[in-house]
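Just one protein chain is left out here, and the rest sit where they should.
Right after this comes chain A.
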């Protein structure tokens, strides 16, 4: 059993598990942080961005004016943003049988894996994961395609040149493997390979293993997976949450008794407690609105935004901000808000019960009804005529490199009355803000990450007791910025196996058993004999048939009656001759009674010698040696066959026959 690690990112995993005869990919997350090296894509022409000076090396030797632009002392690539893909060279992606998706954030690289690689397998995901994942991909594609760039910058990637570049660009790794965004056609083709599954549904893979998604409590339809054969169990935990937010709570008990637990997707901000951050979010928002400023919340169009809207729904009235409008701007805003209301069975109990009243499970329906929340596909069109300030705008993309958020950064960045509140933990907010410097607007960092923290995970592991834990390397040491926080790492016994990008781990357990079925007629013919209390043994003669990873013992076919034909058949075609097998012996030969028995049979001169494994009996008159050992008995008797037979029979008297 082996694990191939195609991504080292702890929360955007992409691992391949080879288990029995199957090859299973676990998630395929797309690391979009590479976009931070690129200039933002403005929706509306930005004089500021277009006037940025190009970069030329100090000695003038390298001139990349067209590809690289300088902004506040940092250099950015002026091209369509690219992303860092999972490793494609570690193994042949066409050999992958299935891909298991745990949540919609962890499937964004799917088109890169399923298209143009020869992949012929199936992707398994829950319905909300598929639908919301599709929305996120669609949004990403729209963001990119709306602002096409004529040229793709590639010169800077040249190793010799990159080495000489300033700042973070110089240190960017694997830049040649970065790819630009996929197309909608590729998205559709990739998603057509998805087969929907429900929680606790058992899916057989080639009869060899069974995979089951379990609720993980992190997002709508998010799941952990159990991959098990008859005698082995691997659990895959990715992006789970124990907090009471909108999704169904996490199912923990089914994770018990795992041989291996692959643990990914813990919180990215272990020091920030989501409740505190939510409070921080609300108070900063209220302060800004009271002072007459606008609030910009760069966020994904699904997930935490539902909780934010719910929290604000209650908070705004209590803070006397009832009239402030909220705008949600995304190409998929409408679908996201509506989808959330229809996946009732995937929601927490509290929200599910609302559906029976019937009421919409999320209060944003009411916000929309009362015109407090308005959503638009883009800043163009209706929005520009209905827009009223001060207001709160939720829009993407959280990297601030593409999407409508770029426009608001240009629009509001100059006033210190406005505030940008970062709630998504995926990007460093300082890096995200870099191309907008100098910036007058206030910045607040309230990352809300509801995934498991180290305290919760160590409690969980204590509870479910897996034999071995495999996790990304960063989880095995304290965060680099806080080396003293030994509470922010996994401390387990035995220590967890850590992986990084391109690791291949041999998982530490050997398969020892396989289940084989006996056909009833064969079973009926068995004659069990009890060898000790509760244990019976029988000999079996049968034919083993293996098909579709299932093994069946069948009775040996009877020899066909000899046909009257005189023609001789070919020897090979004759069924094997069935001999009655010799009985199997069991038991031990006790020394004293055996000596007595020998004596009775006239053998009196016996010299007994004790050895490490038993005894050697020397029958001096007959010059015969009998070695009595724990698992073997030898009679060494030259040229006296009758004596040997007699002695053998004496030994056999003490043994049981099967």
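Keep in mind that, in the parts below, a residue touches a chain if its C-beta (ideal position, glycine included) is under 8 Å from a C-beta of that chain, and two chains touch if they have at least 3 such contacts; residues count from 1.
Keep in mind that, in the parts below, contacts and distances are computed from a predicted model.
Enquirer: Name the absent chain by its UniProt protein name; which of "Exosome complex component RRP45", "BRCA1-associated ATM activator 1", "Phospholipid-transporting ATPase" or "Transmembrane channel-like protein" is it?
Expert: Answer from the record: the omitted chain is "BRCA1-associated ATM activator 1".
Enquirer: So one chain is hidden, and I want to know which residue out of A:2, A:256, A:290 or A:511 touches that hidden chain in the complete assembly.
Expert: Touches the omitted chain: A:290.
Enquirer: For the full complex, which residue in A:72, A:318, A:477 or A:604 touches the chain that was left out?
Expert: Only one of A:72, A:318, A:477 or A:604 touches the chain omitted from view, namely A:318.
Enquirer: Considering the whole complex, which of A:465, A:482 or A:586 touches the chain not shown?
Expert: Of these options, the touching residue for the absent chain is A:482.
Enquirer: Out of A:207, A:249, A:279 or A:325, which residue would touch the omitted chain in the full complex?
Expert: The one listed residue touching the chain not shown is A:279.
Enquirer: Using the document's contact rule, name the residues of chain A that touch the chain not shown here.
Expert: 271-273, 276-280, 282-284, 286-287, 290, 311, 315, 317-320, 446, 482, 484-487
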